[in-house]
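Only one protein chain is missing from this complex, and each of the others stays in its spot.
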Amino acid sequence: MKNILIKFFALMMLFAFAFTVNAAASEHAVESTKASTHQVETYKSQPMGDMVISFLKSTGIVALVHPRANEMSATGKPMSNFSKGLGRIIMILVTFLLFWLAIAKGFEPLLLLPIAFGGLLANIPIAGIGGPHGFLGVIYQAGLSNELFPIIIFMGVGAMTDFGPLLSNPKTALLGGAAQFGIFGTLVGAMVLAQMGLVDFTLKQASAISIIGGADGPTSIFIATKLAPELLGAIAVASYSYMAMVPIIQPPIMRALTTDAERRIKMTTLRHVSRLEKLIFPLLVLGLAILVLPESTPLIGAFMFGNFLKESGVVERLNDTLQNSLINITTIFLGLGVGSKLAADQFLVPETLFIMVLGIIAFAVGTAAGVLMAKLMNLFPGHKVNPLIGSAGVSAVPMAARVSNKVGMEYDRTNMLLMHAMGPNVAGVIGSAVAAGVLISMFQH
Amino acid sequence: MKNILIKFFALMMLFAFAFTVNAAASEHAVESTKASTHQVETYKSQPMGDMVISFLKSTGIVALVHPRANEMSATGKPMSNFSKGLGRIIMILVTFLLFWLAIAKGFEPLLLLPIAFGGLLANIPIAGIGGPHGFLGVIYQAGLSNELFPIIIFMGVGAMTDFGPLLSNPKTALLGGAAQFGIFGTLVGAMVLAQMGLVDFTLKQASAISIIGGADGPTSIFIATKLAPELLGAIAVASYSYMAMVPIIQPPIMRALTTDAERRIKMTTLRHVSRLEKLIFPLLVLGLAILVLPESTPLIGAFMFGNFLKESGVVERLNDTLQNSLINITTIFLGLGVGSKLAADQFLVPETLFIMVLGIIAFAVGTAAGVLMAKLMNLFPGHKVNPLIGSAGVSAVPMAARVSNKVGMEYDRTNMLLMHAMGPNVAGVIGSAVAAGVLISMFQH
Amino acid sequence: MKNILIKFFALMMLFAFAFTVNAAASEHAVESTKASTHQVETYKSQPMGDMVISFLKSTGIVALVHPRANEMSATGKPMSNFSKGLGRIIMILVTFLLFWLAIAKGFEPLLLLPIAFGGLLANIPIAGIGGPHGFLGVIYQAGLSNELFPIIIFMGVGAMTDFGPLLSNPKTALLGGAAQFGIFGTLVGAMVLAQMGLVDFTLKQASAISIIGGADGPTSIFIATKLAPELLGAIAVASYSYMAMVPIIQPPIMRALTTDAERRIKMTTLRHVSRLEKLIFPLLVLGLAILVLPESTPLIGAFMFGNFLKESGVVERLNDTLQNSLINITTIFLGLGVGSKLAADQFLVPETLFIMVLGIIAFAVGTAAGVLMAKLMNLFPGHKVNPLIGSAGVSAVPMAARVSNKVGMEYDRTNMLLMHAMGPNVAGVIGSAVAAGVLISMFQH
Amino acid sequence: METNLILEGIKFMFLGMGTVFVFLVVMIACMNIMSSIINRYFPEPQLNEDVTTSNSQANNKKIIAAITAAITYHREG
Amino acid sequence: METNLILEGIKFMFLGMGTVFVFLVVMIACMNIMSSIINRYFPEPQLNEDVTTSNSQANNKKIIAAITAAITYHREG
Partner (left out) sequence: METNLILEGIKFMFLGMGTVFVFLVVMIACMNIMSSIINRYFPEPQLNEDVTTSNSQANNKKIIAAITAAITYHREG
């Protein structure tokens, strides 16, 4: 210990030496050293009483009850007093509700927790955490405004995806296509509302909202950021909430649209898929996307990049990083950045209510379309498809596939539909990315 | 092997084919291909002798001995010859001293090593590694100028923190409050020095220096970046050095201020804290921070975000990433970025010596205040508090708590104070963040 | 389940409440809410037929066959029709070839796979993934245009490097020096081609190409980005391809330049190297680089930072992160960013063919120079050096050292040259970084 | 802004669902072609997939080796 | 710049220490209230915390299983 003390004094003496030398040397260069300290001082002295009062005025309670006139929103616009006061309190309660859903009910906590916490932080008065100089704003600018974070998430999801079940039974991809009717049906619905004057959505906004029906978080966030960033918060929350609620939303629809006999259909065992098929498949899909719809290639390209790295089998460390540290880090920042859009002035608008309503309609319509498509396919000759796997076409990987399996086992305990449902499930991801590409391409020319 | 050679020639032939086609096609588009090559050449031919001489002039030895007249500092300002020559050599020796402290003496190596290496690189002449185009400058711009890195570190630290001991004995939080006297006492001390004309600190700079007394690295870096970025290097080095020296600085003060009987006080066993209490606590503290002092919410919010993710128990993979890869990556970049501020022209100024002195005073005052607060609390009825845990209120988690435990066991080998000291220890983090919020709010209006 | 439904309606009612309040409040602030929705609509209505036709025109097939007149390159310049159509198809085939080399032949897959996939994405028409708003462009801007990613890779490589074999037999460093003749010999060769009018390289471009002879990926990318970013794609592909082909390129040269007796030379056992030597060595090399050639310190500094962290032994978690998650994440982004430079308009130019040719010449010349240097050293008294380890001086760590070992064992099964070859191997990394520094310094004044 | 939004929505729907189905149908066709080509010309060798280098396996081997050694020692002891 | 800096420092000190203590006192009060509410109305079920999925435990189980198997085999052998 004495030893360390000695070294500490040695350090101090070294500094002292440095300053002696410096003093001698700095006669020739006084200005440079001084320049750094005589900076302009922004602080103004006040009497203690005024100081305490101005401090009390800067507390959150006062800011919430008597909002400051000159406080601007995160986007630099003026806000209503409601958005500065009661609106923030309501939003904080909404984030608490999201916490409860995520933790107690297990609703997609990986994204809802960071989103809700970001929303909580974004609704703090004065601090401006969601604004251009706050850390949520910095995160949003760094990775959401340029759509990088959802792309990285998609790489990780691609690395986690196994296309084996789809390759084993390609025609089930059609179920993943039919479920996209959730997207486009909702778009029509939104336009009907708009035409009726109930709501004032532009076509771009309506498209961004409809993509909720794709039941893919990163795709929704990508499209919302591109077409209607002002709705990003509501769209992301609706998207992840409803993905988490798939076990509640889907079964009644599945039961209503199927007969008892249909639900008991047993599907043929899946054939073994070779490694080479799995390796070529991502390139095949990407190639088709290039030829048919280049606008969908950012999403499909990122997804297939991750999948291709995994299936290549030669870059195990990159695959592992994609599936773990990289996707986790990005998830944290994506969630916080999306949460910054839960600020009261952006979220507590009538549009949000319509987004929540349209979102659940989109999920329901997509589910129904998938089930009906399976029934349609059964009218043709060939191996029969259990319509319960049609609902998995909405994506919400792997939740929707598990729901298909669970409902199927309710009617026949020996009927394992899980792997059969994974085919439409992953096809739904591709289908939604294609639908996203169509929407983007509509607004490009 | 032959096989590969054949494929290689196939590759070459594919290229050749490509160029043949290209040549045919490029008759229509000569300009685009050529545009890329006929670029402006910045190189000027010289005779060999001149070339060698100009090369020798660009060696580091020459640059250190005969500094270039036109070399600018990392911030683009002119520098004294001392800062370009001898100053750099001294600073390189200082970084070697920091290496020795970190490696041989175990002084907070996780941050001191990257900081010192960054400092070494920032003092290399000509290369400009700390400047706007060097990689240290790029890192600084990317994550320190916007205060993002200390915020991310705080998230990770939050995920590593267990508030159980504090929840079990809430009143020990007062010890973590008293220790903040190290911050504000030092602020007064700095102002006295300034008034005496010994030193030319502005109030902003003095506030940034005083926060060293908070004994929290990320808080210090956050505040220094916000209020006095030109002092960041010295403040960060002082902060981490003294945090590492807590086992040397604190025990004499603890012994001087306590009686033998006080040091032998045994504290009641900590009660079990339920998971729900731990889950709600971060929201509770953040809620209070919102109501009382919104300016403290970036720090407290980030800290509680990490803690809340951990305590939620439903996002284990995010928690793991926060505590490992994310905090490690950020630590590396934070250290290097802070190190860029150890450039001679910024570090070898008289202010640095005062910062080192004020920093150690801040630590000592904070330690004393914590111990005395415990003695004050013992004047009131209720369970007695061993004053040795008061010193842990300065934070320096978990080092200060270990020191409390160690000193306690010197007087009674059966007296385990570690968990009791963890309460004030983590309360000190909250206290410092609140103090930081007060300082920020002072300079906002 | 009922329970959750109830909670869901509670959520909806909370929203409804929020909007009622909002409606009441927003009478005072109508403009702020409305402002967000009445945005300018960029979409124009079209009859269905026109819509389908304009959609078909936006397919990739049409874009490849009849390139759009107004499509710009990623750098915003006009492109030839070849670069928009057939060129892209050729480049996509080239990326498939790279996939095959990486996966089936094991050619440096960690970097070639991401590079090739980036190249595939960069050659998609319309999508503009490599452009300023595409994610490859964003990645390039974020970490390649400022040379940050190769620097981070170098940190990780430094943390993976063991200088023990070099410290054990320092004079083998000369072999790593001689191999740099591959760089400078190629530079002369490129200038000869340029003088003959065969090719139109500037001196900067020729320097960037020659660095391929250094057989170090990050160094090549760093220099190419600095001196000739328009050639980055070709240089990176050549560099990694030839590094992977070291087992094919080197053995014939090694055999041609050595006698049977030389190949059987047994080297003396390597002495044990103490931890302190390994700890000081990175600082020693960096110190020399500072004194001799500051321009080389970004590369050498980053490399030695990683190595120093490892050898310090006190920051195991940072060392682990450098060697794993950080280098993996950066590798993914570096590869994708470099791949963005494989766009047809930048890659399918005559220069690429010359780069491929010059690159392989550089490798061959470097190999030969290393072997001949070993023979030269054997003319002097002292322990004899097996000339087969000379080829390892080109770097391509650790492949070239393994090749030395393999060829050596072909002639004497008991002659283990691996550790002896690691010395020149890592010295080659230092040598290339010094050579890079020389090249940079040439273009600074 | 006098466009009939509902009509636009319906146009989007036809174009969108049409594209999605065209894409998926072509994809299914290509998948079938690919699979038949691969299974005919590049059939997968029946390789032993147990040779993965997973940690747990390495661990198990260590454990078994240690136990074997211990038991051998014990038997002789 | 003619402000009395010492006075300013002292003002900061009172305001700062005051805020810190007000904050912590309110926090302590809230913690006590929270704890009593939770322990009264939401007492923690006495669940068995051993069921964590930690690797080391899984490892230990494997080891024990392997040893048991080995010893059983040995005993019979």
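Observations on the model:
The letters A, B, C, D and E name the chains in turn, as written, and every chain counts its residues from 1.
Quick note on the criterion: contacts are C-beta pairs under 8 Å (C-beta built on N, C-alpha and C of every residue); 3 or more make two chains touch, one makes a residue touch a chain.
Bear in mind that the values here come from a model prediction, so they are computed numbers and not experimental data.
Taking the complete complex into account, C:P170 is the one of C:G106, C:P132, C:P170 or C:P252 that touches the chain left out. Interface note: of C:A74, C:A116 or C:I183, the residue touching the hidden chain in the full complex is C:I183.
Listed residues C:L97, C:A194 or C:M416: the one in touch with the omitted chain is C:A194.
The residue from C:M155, C:A302 or C:A435 that touches the chain not shown here is C:A435. Although one chain is not displayed, its contacts with chain C can still be listed: residues 166-167, 170-171, 173-174, 176-177, 180-181, 183-185, 187-188, 190-192, 194-195, 203, 206-207, 273-277, 280-281, 284-285, 288-289, 292-293, 427, 430-431, 434-435, 437-439, 442.
Contact residues of chain B toward the unshown chain are 41, 43, 45, 48, 51-52, 55.
Here is the rule we use: only the chains that are shown with their structure count from here on.
Residue numbering at the chain A/chain B interface overlaps only partly, since under half of the positions present are found in both copies.
Distance between Cα centroids is largest for the pairing of chain D with B. If each chain is reduced to the centroid of its CA atoms, chain B and chain D end up 44 Å from each other. One finds 30 Å separating the Cα centroids of chain A and chain E. Averaged C-alpha coordinates put the centre of chain B at 31 Å from the centre of chain C. Shared interface positions of chain C, i.e. residues touching 2 or more other chains, are given as 41, 43, 55, 324-325, 329. Shared contact sites, meaning residues of chain D that touch two or more other chains, fall at 4, 8, 15, 19.
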